[in-house]
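Of the protein chains in this complex, one is absent; all others appear in place.
Our next item is chain A:
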């Protein structure tokens, strides 16, 4: 690790102003992505702004048809939250599938989304649930937020404060784990909303999380596993590595989509 200045603001406002003054800075949430890269000397921000003491970034709240989760809520907190389990059980189940207990007790929803790792789980949930990412500056629709691997709509110094999820009538997440890292090799989140079904895929795409329009149309017409028969995703848009080549990933998208619909309709 290279040396850095450590800041610990207690409000979003203070964090934003520190970010405005400090050169070469990074926000620190759970640190489960940022700290390993710093330890490996792959990242070396001069300033680290720890969001851990900011109360406004915490909390889970249901208001009307939406569930709102604070950016600093840990995966374990989301997985075990009675509100989440009641409002969007699929989201709690998804959070329970992230990493291992250590990771779930440190990693945060805000950090996961800001990082937009192409194999992270939350991006699929956000996209399928049609979430709104709330920052200290604006509200961003999930469809506009995720812009390719490790790339988001966030501006320099912009802080995610909350994520707001419309509550679907049915939803489920099916994850095929990378055997080594336990991130998603392929994860498919399906959610049925009043205005139609959304299907989001993480882990598989060469450009990060994506929606599958063909599946969405078929499932909007008929929300059953069989509606997916014959639908295949294009191999040439899939990621390929030693764990899974594009053909296998494309195949798994189909299998996991079917399993997700099965789970959503069973529940």
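As a working rule, a contact is a pair of C-beta atoms (placed from the backbone, for glycine too) under 8 Å apart; a residue touches a chain by one contact, two chains touch by 3 or more; residues count from 1.
Keep in mind that, in the parts below, contacts and distances are computed from a predicted model.
For the omitted chain of this complex, the UniProt record lists the protein as "Carbon-monoxide dehydrogenase large subunit", which is one of "Acetolactate synthase small subunit", "Carbon-monoxide dehydrogenase large subunit", "Cyclase dehydrase" or "Nitrogen fixation protein NifU".
Of the candidate positions A:181, A:207 or A:222, contact with the unshown chain belongs to A:181.
The chain that is not drawn here is touched, among residues A:22, A:43, A:231 or A:255, by A:255. Residues of chain A that touch the chain left out of the display are 1-3, 40-41, 176, 179-181, 242-245, 248, 251-252, 255.
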